[in-house]
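For this depiction, one protein chain was excluded, whereas all remaining protein chains were kept in their positions.
Right, chain A next:
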């Protein structure tokens, strides 16, 4: 009896499995056929050269940003987990008006492009550094580090003035923006992430907090990097650079034009000197503005800042920085170039 029942059960199971396999298999085959017939034609119709170029530029910006973003989040997580607050209060002058230029000049030490500086500035603020000083660092770090300055001197051979002008104009913009924030900035514009969630609380320290901070900061900033990359790729494909040739004639229009171009193209700060050099039809001051604005304000940076500090901050800060950067480029260009 017992045996018979198991046999019946076994047969029932096999039959059921067969029915599932046949029905499911047929459904799968049907779906696969429809997809393999329609899919490629549909995909090819949608995959036109501009779309392909969009994907290439989009992934290129994202891939290119990953190492720098990781470097920045490693530094920021390390600051958050291992560096006690008193280190910064000791290193930086108490008076914000003095701390701003010191922090701005300290930007020399972070050899990355702009993706790295946003998370670092965020963790500096969490560690009690005055926002004005952290913001000066945020602006100056990607613009005046040695890697960028060497790239600039290679892109403009025989024009060391261009390197000096870039250094002076960028540092001036960073310091002025720091002072402006110290004088007029409101703390409610800044939305600091109070806790980073995950396994460690905001006050935790040590390796576990380091890992939790690293994981959270990278994913968070990475998402915004992708957002910025999509915007940049869209502009890269939608606005042909030959449109620029219409504006090369007038120096007055050239400066704001290239400053806007720097915002939408999102070329990383280590490469923007080469792009600026290739825009040879424009006056030197306009190309200087391109290189000063680029590392401080661009779509991908605005997305990153909105993610880290809040949208209210990103919009105000970026537009003010744009004006300051253009002004300082014009002044420095008039003085040096």
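Note that a contact is a pair of C-beta atoms (placed from the backbone, for glycine too) under 8 Å apart; a residue touches a chain by one contact, two chains touch by 3 or more; residues count from 1.
As a working rule, contacts and distances are computed from a predicted model.
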Requested in this report: Assuming one chain is omitted from the figure, identify its UniProt name from "Repeat protein (TIGR03943 family)", "ABC transporter", "Hydrogenase maturation factor" or "Peptide/nickel transport system permease protein".
Outcome: "Repeat protein (TIGR03943 family)"
Requested in this report: Would you indicate which residue among A:60, A:180, A:260 or A:312 is in contact with the undisplayed chain?
Outcome: A:60
Query raised in the report: Of the residues A:11, A:27, A:52 or A:150, which one touches the chain left out of the display?
Result: A:52
Report summary line: chain A positions in touch with the non-displayed chain are 49-50, 52-53, 55-64, 66-67, 70, 157, 197-199, 208, 211-212, 214-216, 218-220, 222-224, 226-227, 229-230, 232-233, 236, 240-242, 245, 265-268, 270-272, 274-275, 277-280, 307
